[in-house]
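Following: one structure in structure tokens, then a few remarks.
With one protein chain held back, the other chains of the complex are shown just where they sit.
In this document, chain identifiers A, B and C correspond to the written order of the chains, with residue numbering beginning at 1 in each.
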Amino acid sequence: MTKKATIGVLGASGYTGAELVRLLLRHPRAEISLLTADRRAGMQVREVFSHFSPYPLPKLVSLDGLDWAAARLDLAFCALPHGTTQTVIKKLLADAPQTKVVDLSADFRLADAEAYARWYGHAHQAPELQGEAVYGLSEIYRRDIKKARLVANPGCYTTTAELPLIPLLKAKAIETDEIVVDAKSGMTGAGRAAKEAMLFSEVSEGFNAYGVGKHRHMAELDQEFSRAAGREVVVTFTPHLVPMNRGILSTIYVRGRRGRSAQDLHGILSETYAKEPFVHVLPFGETPHTRHVRGSNMTMIGVAADRIAGRAIIVSALDNLVKGASGQAVQNMNLMLGFPEAMGLEQVALFP
Amino acid sequence: MTKKATIGVLGASGYTGAELVRLLLRHPRAEISLLTADRRAGMQVREVFSHFSPYPLPKLVSLDGLDWAAARLDLAFCALPHGTTQTVIKKLLADAPQTKVVDLSADFRLADAEAYARWYGHAHQAPELQGEAVYGLSEIYRRDIKKARLVANPGCYTTTAELPLIPLLKAKAIETDEIVVDAKSGMTGAGRAAKEAMLFSEVSEGFNAYGVGKHRHMAELDQEFSRAAGREVVVTFTPHLVPMNRGILSTIYVRGRRGRSAQDLHGILSETYAKEPFVHVLPFGETPHTRHVRGSNMTMIGVAADRIAGRAIIVSALDNLVKGASGQAVQNMNLMLGFPEAMGLEQVALFP
Amino acid sequence: MTKKATIGVLGASGYTGAELVRLLLRHPRAEISLLTADRRAGMQVREVFSHFSPYPLPKLVSLDGLDWAAARLDLAFCALPHGTTQTVIKKLLADAPQTKVVDLSADFRLADAEAYARWYGHAHQAPELQGEAVYGLSEIYRRDIKKARLVANPGCYTTTAELPLIPLLKAKAIETDEIVVDAKSGMTGAGRAAKEAMLFSEVSEGFNAYGVGKHRHMAELDQEFSRAAGREVVVTFTPHLVPMNRGILSTIYVRGRRGRSAQDLHGILSETYAKEPFVHVLPFGETPHTRHVRGSNMTMIGVAADRIAGRAIIVSALDNLVKGASGQAVQNMNLMLGFPEAMGLEQVALFP
Partner (left out) sequence: MTKKATIGVLGASGYTGAELVRLLLRHPRAEISLLTADRRAGMQVREVFSHFSPYPLPKLVSLDGLDWAAARLDLAFCALPHGTTQTVIKKLLADAPQTKVVDLSADFRLADAEAYARWYGHAHQAPELQGEAVYGLSEIYRRDIKKARLVANPGCYTTTAELPLIPLLKAKAIETDEIVVDAKSGMTGAGRAAKEAMLFSEVSEGFNAYGVGKHRHMAELDQEFSRAAGREVVVTFTPHLVPMNRGILSTIYVRGRRGRSAQDLHGILSETYAKEPFVHVLPFGETPHTRHVRGSNMTMIGVAADRIAGRAIIVSALDNLVKGASGQAVQNMNLMLGFPEAMGLEQVALFP
């Protein structure tokens, strides 16, 4: 049997951390050897996530004083809060240069130091790594990810918008100045921190927008859309909360450029993703449900014509904890460690 | 004590019918004297809706062979399926000319015979009444509703879009050619018919768009927006389903005209609705949740600036069964029968 | 017009506090003149509960340094945490002897000082008031409540179990040593405090028991069942959490005494509650849903025969925030202030 890779999950008491553990427990080439969770250090994983009760796992430890060289990790997933992350990774990579890192925070997503400072209100603490980090949208940056030491896993909202829009912008097939992304997310996107606004009774049986006009995921969209289009692109983006655990769906309003019809756009996406295991373009006119990707690493994309000539409505759906976070992180790990890209991610959606 | 009005509910076994019964049971000037439900004729209301078990109500009867003159209704609410409705109301108004009607179906919402035929695929069966019917958006058409014999209660989606947009279009404050209405509805909007797609297990824990590019509520929007703007207005509209029972929220993307800012738009709406009991404009930058209007006849509207200069994001929320259907119907009844407009509709939202 | 009573709500930032405000806003004889919320003192109610945004209400103030005599309250509802409550009420009643109090906490529910100390682990801080307080199960203790200065509103679980069982125990119609109460509650019963275990993502799409074998509501059940039976009664009680906002349903397993059949038990309950506005006994063999009492002050009770001869299954359902808390509190206020018992509580259940 092939030797397994030694894997660490930093920040294992949050939802993306737990999702990494779930996937890695069944990954044939990965072995979980380190789990950190500062506030829960010293506890068994089962005390923090009862669904892991039947499985043997290392105890949760603190990041403080960890000897990265001694840990001998082949790869570390970093699911820590924004800000802390850049300091932790800087030290990790300095102490254990052979370890690779997939970071699930927003810390290394923006390549531009100024953009980072503008959106986050402070200078980046590891600017040299900021330059080195590869943006981990697997289908688009696959080649770079394979060679990377540090991959910045994309946000969940941004993945739903970028997978359909980047190919269209690259093909110069849509107008760049009137794109509207109306996005809807399940509640796990808000994380596991105990906040009044996230209580069941505050959330159930209701729907709302939030961060209207000002959401940090916009910076990531600006960067990637401008890169793809070769010119500055600024989109309108509004996130909403849906009373469900998992799933993001973005409804995207675009206008075809130079006479491109909705069917032309559908054609471009179908061709781009024809052989991708984790992007499925539905037949023209059909649009996806989040429930049809739940628990899987699949993204489903649909394209329909608007009744206003020249306009199209694109709908994309994925599971925010899988393709929107931990699944794409494992996909990136597979690329970085030379494993088959889909390994450990074959699970079919859990419906209903 | 003042004599109560004699009221009938045609189609009392659906959700809008039940909601009418709920409201009328506590209306100080209304007395329910007739309840029809063809498939359930002969049954007690409690066999169809157990929550009415503690209350005395007339038995459900069939529409067939009803003697409208003998029924001596002051007002009939018609909550029947599209198509059937126009024939029933035609006969009712012919046999009982003193009875007033609030129709909750789509049958009389379109004033234009051709538009009706185009959207519904057949000629209208009561074209003379189609001309007579008053569109029942209470806040906008109050004066006409007071004098009307037949009121066409607006759709739920359309009410969420029209309440914020009509005043802006009337004021020529927004561009008319790039309005996007991204609407999200709870499941009661789909009615009580047993359909696989509406089963709990098909709906729970998921989110999806439907009718993308082609939804009949568009006809109503076209009519009302064009009326308000004084020119043809066609908007992009996409409905979605939220796993909740009640509530509609529309996220509306507009561009200010001639330099009107988002704050200007907020000012227009605040002023328009300052004294309305059932439209509440939130402070600038705040946006509503459907859960904050649940069970009440309230509409909440918020306006925020988009980060793209000149663009605004308007969010409106209401309970689709109350202000989006039966509550507005009772509001119209109050106007038509000369009762105080808010009578029986004072209930505060049920949160959580 | 009759003068309105001046009412205070102590602890207005929790769910039972909000529910009191919702009911009192529409109560014809009540005027809210004081709202306290220590952590939110100085804020508008709308900043804490957006659904009250359209209504004028006094600002939230702190309990600290309140002058009870100057407040001139006719009645105060106390929706404060356990423990704090007894000290606050002691001072309130000392400073403003004309003010009446309905307490929604557990502090005054146990009449016995020893039982209190045993279940709560400390001596009661206001033992003289503990003796004076009347247990506020309105249908059972109506006569005493009318004359009371301090009423201890029952718990939500206990109300679902006591309304069906007290009449049966009084009639000596069931065995007292093998009663099982399997209770299921919606999430608002857990309150509004931000706890990880109450997050939407922790609760949705799942079901669990808690406090198995040891729940404080047991003390209240013991007291009331023993009182009713005239001998010590100890029941088995297990609470569970249902992923819904409102509602409690108890499934109660009993054995008839001296040949009493399930139908006999149904007969006793039907007769006992025949004229009660807020307890509705369903036809024999039918059992209630929580959704059929949502938002109303109604309790529904059903009785069915078990297939094991001599045993019966009783199911009772109510809205934990209304009849299980704030609705029953208003019902008790009505009794204490001489208003019609059902005033302000007429609202029909909100279904769906």
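Worth pointing out:
Keep this in mind: a contact is a pair of C-beta atoms (placed from the backbone, for glycine too) under 8 Å apart; a residue touches a chain by one contact, two chains touch by 3 or more.
It should be emphasised that the depicted structure is a prediction, and the values quoted were computed from it without experimental measurement.
In terms of the touch definition stated at the top, the absent chain reaches A, B, C within the entire complex. Per the touch definition above, the residue from B:Q44, B:S204, B:S226 or B:S261 contacting the chain not shown is B:S204. When the whole complex is considered, the residue among B:M187, B:A312 or B:M336 that touches the unshown chain is B:M187.
Among C:T6, C:T84, C:Q125 or C:T238, only C:T238 touches the chain left out of the display. Screening A:E205, A:E224, A:D306 or A:E341 for touch with the missing chain picks out A:E205. Here the missing chain is touched by one residue of B:T85, B:N245 or B:T272, and it is B:N245. The chain not displayed touches chain C at residues 178, 180, 182, 184, 186, 201-202, 204-210, 212-214, 218, 234, 236, 238, 240, 242-247, 249, 251, 253, 285, 287-292, 294, 302, 304-308, 311, 313, 315, 317, 352. Counting over the whole complex, chain B has residues 15, 186-188, 190, 192-196, 198-205, 243-245 touching the chain that is not drawn. Listed by residue number, the positions of chain A touching the unshown chain are 15, 18, 22, 25-26, 49-55, 188, 204-205, 245-246, 280, 282, 288-289, 291-296, 298, 300, 346-352.
In this section, only the chains that are shown with their structure count from here on.
When every chain is reduced to the mean of its C-alpha atoms, the one closest to the centre of the whole protein set is B.
Once the centre of each chain is set as its mean CA position, chain B and chain C turn out to be 36 Å apart. With centres defined as mean CA coordinates, chain B is found 40 Å away from chain A. Touching two or more other chains at once are residues 204-205, 245-246, 288-289, 291-292, 294, 352 of chain B.
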